[in-house]
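One protein chain is absent from this view; the other protein chains keep their places.
Read from first to last, the chains carry the letters A, B and C; within each, the first residue is number 1.
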Amino acid sequence: MTKVVHHEQIADKIYELTFEGEMVTDMVEPGQFLHIRVGDQYMPLLRRPISICDVDLDRKQCTILYRAEGEGTLLLSQKRKGVRLDVLGPLGNGFPLDTIAEGETAILIGGGIGVPPLYYLSKKLVERNVRVVHVLGFASKKDAFYVDAFEQLGTTAVTTIDGTLGYQGFVTDYMKQEAPAYDVLYSCGPTPMLKAIEEQLNPDRAYFSLEERMGCGIGACFACVCSVKDDPTGHRYRKICSDGPVFPQGVIQL
Amino acid sequence: MTKVVHHEQIADKIYELTFEGEMVTDMVEPGQFLHIRVGDQYMPLLRRPISICDVDLDRKQCTILYRAEGEGTLLLSQKRKGVRLDVLGPLGNGFPLDTIAEGETAILIGGGIGVPPLYYLSKKLVERNVRVVHVLGFASKKDAFYVDAFEQLGTTAVTTIDGTLGYQGFVTDYMKQEAPAYDVLYSCGPTPMLKAIEEQLNPDRAYFSLEERMGCGIGACFACVCSVKDDPTGHRYRKICSDGPVFPQGVIQL
Amino acid sequence: MSRFDIQLPGLNMKNPIMPASGCFGFGREFSKLYDLSGLGAIAIKATTDEPRFGNPTPRVAETPGGMLNAIGLQNPGLEKVVAEELPFLADYDVPILANIAGTTTEDYVAVARTVSKAPNVTALELNISCPNVKEGGISFGTDPNVAAELTRAVKEVSDVPVYVKLSPNVTDITEIAQAIEAAGADGLAMINTLLGMRIDLKSEKPVIANRTGGLSGPAIKPVAIRMIYEVSQRVSIPIIGMGGITSADDVLEYFLAGASAVAVGTANFVNPFVCPEIITELEEKLTEKRIDHISDLIGRSWKSCYSPSS
Partner (left out) sequence: MSRFDIQLPGLNMKNPIMPASGCFGFGREFSKLYDLSGLGAIAIKATTDEPRFGNPTPRVAETPGGMLNAIGLQNPGLEKVVAEELPFLADYDVPILANIAGTTTEDYVAVARTVSKAPNVTALELNISCPNVKEGGISFGTDPNVAAELTRAVKEVSDVPVYVKLSPNVTDITEIAQAIEAAGADGLAMINTLLGMRIDLKSEKPVIANRTGGLSGPAIKPVAIRMIYEVSQRVSIPIIGMGGITSADDVLEYFLAGASAVAVGTANFVNPFVCPEIITELEEKLTEKRIDHISDLIGRSWKSCYSPSS
């Protein structure tokens, strides 16, 4: 049983929710996600996949950030402190931590509601003495969140499409212009952004966290498949929920 | 907008809920009912018809009593103090007060969850200097409620099927055995009980409050019709929601 | 300039919203709650030749996200509808879509002939989900030929345009829709209810006395949207869409699927003010989304070229 211990709006439509429970002790891998039941009835029916944004293992608390826009997330935003939250997880495979060496530089590129899982990742990397650089892309100033929190962990650049905060443009525009040096790239955000990063930056070592509409969230229903890159047979696939959501660069046809 | 100001369990599965709002000022007729939306989503879809049990016009508060057994009433029982309650009403036609004269005796016979509307009726009759006698039938002691409250207003007999409280048997058994004198009979309860009262006691002046599954609750959908007594055409009817729920004896085929 | 006035055969609507037949009676109850002249149109309760008592009760049952009903076409009969109900509605500035039903073609023809002459009835809606007694009780709406023949017979006697209301309980709804269009219908209304049942665990019997009932409400919306998407691509007469509409967003979804107007049924029971609320909300949404006119949306989900990977 998990219980909501904190719930607050932190940007336009963006909420920060912290819950507490035994299950949090399993949440040691950044990039994994939770499958959250938002209603008590069967309307909405399906769970909502939301990334782990931060974990306090001692207090058995996990924080998620989400955008309340659709039916389910709007309902979630009404949960008050103290109520039960039905959480399944942690699910999937997150960002591997041991593929980057101490002293190397990681660049973490997040877009919009893809930013949250990068926070826990950044904390874990810093713990391992990896140098972290963040590039966070938002639509506008009102949509930005956690910029200060990321700054505590490493250099943080913000880009907004309308230029109301930080650099004006897309994260890829910033990357080309400023060309920060890095060893490994980690990214989470809308698929077009991931595709642009792959094509335009063509990083050697990179990990992408993908999104897709889900049924089960555990690998049983085949709702969330994506195609394997350069597959001549045409029927090789990965399930985002159980094989991912994080994949090394080059595995998935973005 | 109405707000829950009190909510408490008062017997086995029976809850007492008081809400406050402007609309309460219209609730001057005992026997009318409210149509209550119990969920925020469309599951459960339909409103629940619940009788007005008591009204405090000065404080704009209305009390209802209900049995939480099905999906909708169980959901209703989870509403906490302070939350909004979506109430439509008062609906239908209640018990007429001007058909009994000052000094006459009214007998109010309630069965189970048909008891609540009789409470407001009894108060109104007492206000008009009518003598009231109550006969309240329950399945068992654990199901009984509001016995003390009724006793404050007039003589109150309780019957239980298993004899754990008051007289053992049905309300009709009690009526035949004890044969209290009365001028007008008012009754609310399961249809078989009303039918037995009509057939076995054959009162001169009587009013029955009926129940049926409802759609709209306002007379538009024809879900809640009942047949008119001794109708040769076979298609005369009354709508319980808008013509009733209270009908004078002899009008409806019970 | 209105963003959502809609002109359909016989229906000159200020906005595309009407209450659905059977969910609004003859308007009397709702007229106490709001001004009926604000509605786009009103589809009145099915009228039959003779008065009908309908089915025994219980007539409704709740289901997940929906409800079942088996009212059984209870209505005061043609004579009373024309003498009492329609004149009451004549006080409002709103077109009336008269829903008519029967068990033989002659029944339908008789009702259509008379009702279509009522001054404020501007269109008919043929409810063809009723069992056809001559054809052994199968519904008029399940056989394309039977449906077409009925349409033709009614068109012949009707003074006003005729909409045919399709039953969703069929293998291929496009076949029936096309047959009805070819028979001269001026428009389609879809969908009527899905056949369903709920069994009470205590009595161990169907909750509804008639055993089966018609499923309506949000639960059926995806079925209605699919059918309108398919049918609107194959007919050129307009479609009044319905099934589970509860919000302005639902109305937009119906237009994108291919509807030219919509009817709101079950939602009136949940919130009796739902029709005027949707009208207000819809106007706001259209403004907000900068849609010049709602008719621009009709069928847009299939009109623009479709690329599955985008």
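In this section, a contact is a pair of C-beta atoms (placed from the backbone, for glycine too) under 8 Å apart; a residue touches a chain by one contact, two chains touch by 3 or more.
Being a predicted model, the structure only gives us computed values, none of them experimental.
Peer 1: Please pick, from C:L78, C:C130, C:V160 or C:A219, the residue that touches the omitted chain in the full complex.
Peer 2: C:A219
Peer 1: Which of these touches the unseen chain: C:T63, C:T114 or C:S129?
Peer 2: The one listed residue touching the chain not shown is C:T63.
Peer 1: Kindly state which of the options C:G40, C:G244 or C:P276 is in contact with the chain not pictured.
Peer 2: Final answer for the missing-chain contact: C:G244.
Peer 1: Residue by residue, what part of chain C touches the chain that was omitted?
Peer 2: Missing-chain contacts on chain C: residues 56, 63-66, 68, 142, 169-172, 194-199, 201, 204-206, 209-212, 215, 217-223, 225-226, 229, 244, 249, 252-253, 256-257, 297, 300-301, 304, 306, 308-309.
Peer 1: Extract the touching residues of chain A with respect to the undisplayed chain.
Peer 2: With respect to the unshown chain, the touching residues of chain A are 37, 42-47, 71-72, 88, 212-227, 233-237, 242.
Basically, only the chains that are shown with their structure count from here on.
Peer 1: Average the C-alpha coordinates of each chain, average all protein C-alpha coordinates together, and give the chain whose average is closest to the overall one.
Peer 2: If we average C-alpha coordinates per chain, C lands closest to the whole-structure average.
Peer 1: Averaging only over C-alpha atoms, locate the centres of chain B and chain C and give their separation in whole Å.
Peer 2: Chain B and chain C have C-alpha centres separated by 36 Å.
Peer 1: Averaging only over C-alpha atoms, locate the centres of chain A and chain C and give their separation in whole Å.
Peer 2: Going by mean C-alpha positions, chain A sits 46 Å from chain C.
Peer 1: Among the residues of chain C, which ones contact at least 2 other chains?
Peer 2: Touching at least two other chains: 64-65, 218.
Peer 1: Hey, what residues on chain A touch two or more of the other chains?
Peer 2: 42-43
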